[in-house]
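Every protein chain of the complex appears in place save one, which is left out.
Going by the order they are written in, the chains are A, B and C; count residues from 1 in each one.
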Amino acid sequence: MAGLHRTNGGGRVDRTKRLSFTFDGKAYEGFAGDKLASALLANGVHLVGRSYKYHRPRGILSAGAEEPNALVTVDRGRGRTAPNLRATQVELYDGLVAESQNRWPSLAYDFGAVNSLFSPLLAAGFYYKTFMGPRLLGSNWAWHKIYEPLIRRAAGLGKAPSLPDPDRYANRFAHCDVLVIGAGPAGLAAALAAAEAGARVILCDEQAELGGSLLSEWSVEIDGVPASSWVDEAVRTLAASSRVTLLPRTQAFGYFAQNFVALAERLTDHLGNPDPAAPRERLWQVRAKEVVLATGAIERPIVFPDNDRPGIMLADAARTYVNRYGVRPGLRAVVIAACDSGYAAALDLHRAGTAVAMVIDPRANGDSGLAGSVRAAGIEVQIGATVTATRGSQRVSAVQIGRAGTEGRASTGEWVPCDHVVMAGGWTPSVHLFSQSRGKLAWSDDAQAFLPSAIAPGQAQRSAGACRGVFGVAAALDDGFAAGRAAVGREPLGRTFKVTHDITDFRGIAGSHGAGARGSKAFVDFQHDVTVRDLKLAAQEGFRAIEHVKRYTTTGMATDQGKTSNINALAIVADHLGKPIPEVGLTTFRQPYTPVTFGTIAGASRGDLFDPVRRTPCDAWAQAQGAMFEDVGAWKRAHYFPQAGEDMHTAVARECRTVRSAVGMFDASTLGKIEVVGPDAAEFLERLYINSFQKLGVGRCRYGVLLNEAGFIIDDGVIGRIAADRFHVTTTTGGAARVLHMMEDYAQTEFPDLKVWLTSTTEQWAVIAVQGPRARDVLAPLVDGVDIGATDFPHMSVKAGRICGVDARIFRVSFTGELGFEINVPADFGADVWEAVWREVQKHGGCAYGTESMHVLRAEKGFIIVGQETDGTVTPDDVGLGWATGKGKRDFVGMRSLSRPDMVRSGRKQLVGLLTADPKRVLEEGSQVVEGLRPPAGTPALGHVTSAYWSEALGRSIALALVADGRTRIGTRLNVPMPDGDVAVDVVTPVFLDPKGERLNG
Amino acid sequence: MADQIARRRSVLDGWALPSRAGLASLTNAGTAARFVYRGAPELVGDAFGVSLPTVPLRAHAQSGRAALWLGPDEWLLLSAEADGSTLAVALSSALNGKPAALVDISHRQVGLIVSGSSVEALLNAGCSLDLDMTTFPVGMCTRTLLAKAEIVLWRTAGDTFRIEVARSFAPYIVALLDEAMHGIA
Amino acid sequence: MLLITCPYCCTARPESEFRYSGEAHIARPLEPATVSDDDWAAFLYMRTNPKGLHAERWRHIHGCGRFFNALRNTVTDQILKTYPAGTPRPGLGAPAEGGR
Partner (left out) sequence: MRFSLFSLARQALGGHARWPAQWRSPEPKAAYDAVIVGGGGHGLGTAYYLAKEHGLRNIAVVEKGWLGGGNTGRNTTIIRSNYLWEESEAIYELSVKLWETLSDELNYNVMYSPRGVMMLAHTIHDIQVFKRHVHANRLAGIDNEWLTPEAAKDFCPPLNISPKLRYPVLGAALQRRGGTARHDAVAWGYARAASALGVDIIENAEVTAIRRDASGAVEGVETTRGVIKAKKVGVVAAGHTSVLMGMAGVRMPLESYPLQALVSEPVKPVLPCVVMSNTVHAYVSQSDKGELVIGAGTDVYTSYSQTGGLHVSAHTLDAICDLFPTFRRMRMMRNWGGIVDVTPDRSPIIGLTPVPGLYVNCGWGTGGFKATPGSAFVFAATMAHGEPHPIAAPFSLERFTTGRLIDEAAAAAVAH
């Protein structure tokens, strides 16, 4: 596979390892070490993509992360599809399958290219000005039905994968003394200096190999050895240190406050046959004591008419393809050099056997030191010239040379045939990360670039090398070494590296060099097809802020985020507005530096690792019984226990019936539990809950209601006094953590005078509720050391005892209205005790019931569920819990709010019961309650249904509702309008069953 | 009188704990008696046999007992005995009447031992602390997060940590570390 | 992910271990019942919300569990000082800590 386009040796590819791959279905070969881009170029393929808007043929512009054109989809099958990858970054492996994007039916014959015909209409912002009429079928009709669907279909680049991604992604938190980002000469030298001092160093580079621009050098020697050998030696030295972590294929994509840097490492995409279980990428979250930014610089294209044809490439990219990959992108080249890298490219191409037709330097006084060597190689150099037009349909075939400064006028200069155009517009320091870290940039007239200036407070960093405008290998090495030493607190050593064949002029030019004749387009943002004319139109229409220009033209908003285009755009706008560049300013740099896979950020969080699944000690039993579960917070709770052939409603009806007639058992382990201990425990609870606790006797329980300071109910639960200085507080399942946090807040900051301590015991106890007329009979054979008889153990009391030989806290409480107990046993015994109770329950014809039956049973009794009857706007009085308020209390959390005007006004919504006129009709929770029949749209609601169930005990439906002035409406008829018609309801008190509470005694 | 005595079942029963040869492994620390003690450290006196550390983030350990500093007024007391009732009585009587809180949480959480040459990398898949020996030496302990779960992390040896985690979060921690084992080398 | 120095643990820890709890030094009235509706509303809801230095409450909830206060610059997010709850807002005479 030597071919026309491979050089005869040299470069860092392994010519002994041939790899085959396909692009758009056609088979090609490349070498190990190739990128997809270099391998395509080696095969003479330049046309690799179509542009976004006009579908113009596009080639490979760069050799790195900044690539705007050569975006491809790589498909490894079975969900392993990745759209929008830059061919310049995709490492070749045997069997790689790549496809071009955004073209139909094929890359060469793309129907979308008809857009070019309309291109005069498609100027910046055109869509704001049109697509509004005709108003045939109402305002916006045509937009909704015709234009928007068309626009959407045209938009987008690659296709999103259609199968779930099977790969895993890893995460690693890391700390180091010095994080060096970028492994070019500056970064390598910085890492060497820091490592020498014994520091913990992480060195990352987005490329597959460390070495940065040195990998693209041919003639440079450092300390007497070729640059590329120097790199190998430096990497060997670093790798030998256990304190150094080397991370190739790792881009630093986000720089956050306090030296927190996010890196994305590519682990398997470059492998032909990766282990399918190995992670594909890894997110590194690094907290560094010091950061050295050595991110280099990015070359700028030159803006001339039709500067986007395939075959037109950045000079540095051309050098990289020739020197690093052994690929000759063209056979006959024209070089436009506004700085040294262009001249250097001419020399490298020439040496590699490309015919260099001409070097033109658009600078009036372009006098590179290298011009002499270029001329000496027999290459013509024209100073003060530029390209005024180009030809070639799918590949550049000729360029027209004109005088620089002939902007807009058709030029009659000579046409030079070529298949390769190389442009060196100057270099833009990569300040992305510096700016993300909220450092201030300052315009440097000298460097003609924005450079890092003040570092943001809280960050500890320094920039080195080309990213701060220090160009040239020697300077970059020295600068990097000094930065590395400074990062570990050492004086600079004044070490200098000996470098030969260095080049140092990287300034170049920015802005437009001719918009060209009508019909031609001078592209600034290649990917978004933004031209010089678009930018000027934006400024003309009043979009003078650079941020407005960006948004109106979309320049810099494509996947490359304007890496190659932003400075040119800025210069063009500044020129048009007659303002200096720094006055126009930059758009904001944001993470990520280059796009980052969602999966990399989400990491392991999927399936059950998305959020911990919390299960109770009795859960395995419930699963084995075929229980259905519901999510409550992170808990899985048994929702109901269907038996063969039962749906939810029959199962729940059976469970409810069984509890009321015999006995049922319920897993209440998820309830929050807090042990409140200390001499002031009672006083503390007194201040938090609406209820009184001082006088609660040891061994007695009380239903507690907790408000927030705004006076609204946020939690409730039974609180038992275990000892004079010890309470067992229960909370709702979802509220457990919140209540403990709130209690700690008051204990620590509002009432630090109280001697009280809080400990979460939620998971210490498994809680088994046994409810129903036979509850005592169920427990009697299991308990010992405690009398659970009616006289000695009244409702709302708590005792320590033993069950199944295990120490337990036994509560006599009821959330069903039946005789009931809640057994708390240490969690490891929960499963066994549950099964023992179950055996007894079965003897009494009992059942296990789930949360749904629990809800029905409590609703029959008019007990509220916080979060269902309440929604954060409900006071105790609203739900009829005014009685629970401790008499004569001077204060408790939320008390003051209860006397605010809105809390005492009439018309507040109050909890009532609703009985449908048709007893079979179960209302829908959330349905609205109104006064009249068939309410017209806009009728105010009196309230809403909070709970609605079929009540097996009553043989009819029941509902709870919050209704304005509900208590005064008891005995009246209201209406619940539903889509299928009005549902008449009678307002009743919310206690449907056993209002006197006689069943509590079994 | 109960005719059946309940058996203890740890939430880790039946779990195959993951390991990666030579690099890291996870084992069950076994049953233990655990207490949260809150109050002034000196009130405990000698009752526990190990003094309560007053230097933040330190654990004192000795012959099967350990006191871990969790906060300025909070310690986790660990004892390698399955039944802590005797210890509970001893501690309670030492504290009798003094303003402090002792709460038995033996069943609230479980212990996992993570060890191996790559233990730091493994834990750093979900733990954002610097686990280097210089910053997290043997004997250091802290409450912290492992991905989405709160844990107590205690370094008991150069290549060994003990994790204490609430029982319902234990399966998550095990699954998370299992997943993370794919990402260490 | 801010890095916050807990005054009880005496180490810097990532923000994820902490729970933010709003503006500091808003004392709950000692006798709420005697407070006017306006003053109670001020206590409940009115906040300084400054662009600049903010005294605020944090709790090291996944650490030592303690509440404490911090002085943070809401423009740069830099935390200049942390101090125990219940102590007055400190001046910034001393060189800024928490940053470099």
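The rule is short, and it goes like this: contacts are C-beta pairs under 8 Å (C-beta built on N, C-alpha and C of every residue); 3 or more make two chains touch, one makes a residue touch a chain.
Quick caveat, the model's predicted, so the values are computed rather than measured.
Considering the intact complex, the chain excluded from display touches A, C.
Only one of A:113, A:460, A:632 or A:754 touches the chain withheld from this view, namely A:632. Within the full complex, the residue among A:156, A:276, A:626 or A:789 touching the omitted chain is A:156. For the chain left out of this panel, the touching residue among A:113, A:545 or A:991 is A:545. When you scan A:195, A:231, A:586 or A:930 for touch with the missing chain, the hit is A:930. Considering the whole complex, the residue from C:34, C:48 or C:87 that touches the absent chain is C:48. Counting the whole complex, the residues of subunit A in touch with the unshown chain are 79-84, 120-121, 123, 126-133, 135, 139-140, 143-144, 148, 151-153, 155-165, 167, 254, 256-257, 260, 262, 285, 438, 518, 533, 537, 540-545, 547-548, 551-552, 554, 557, 559, 561, 588, 590-592, 595-599, 601-603, 605-608, 610-611, 613, 630-632, 639, 710-712, 867-868, 871-873, 897, 900-903, 924-928, 930, 935, 937-941, 944, 977, 979. Residue-level contact of subunit C with the missing chain is found at 1-2, 15-16, 19-20, 22, 37-38, 41-42, 44-51, 54, 56, 72, 74-77.
Basically, only the chains that are shown with their structure count from here on.
Across the two interfaces under comparison, A-C and B-C, the one joined by more C-beta contacts turns out to be A-C. Here the CA centre of subunit A is 28 Å from the CA centre of subunit C.
Among all residues of subunit B, those that touch two or more other chains are 128-129. Residue positions 1, 14, 65-66 of subunit C each touch two or more of the other chains. In the complex of the two chains, the subunit B residues touching subunit A come out as 1-11, 31, 36, 38-39, 73, 85, 99-109, 121, 124-130, 132, 135, 147-149, 166-169, 171-172, 175-176, 179-180, 182-183. Across the complex, subunit B is touched by residues 1, 8-11, 13-14, 16-17, 60, 62-66 of subunit C. Touching subunit B in their complex are the following residues of subunit A: 168, 170-175, 200, 277-279, 282, 285, 287, 604-605, 608-609, 611-617, 634-635, 675, 677-679, 755, 757-765, 781-784, 802-807, 825-833, 836.
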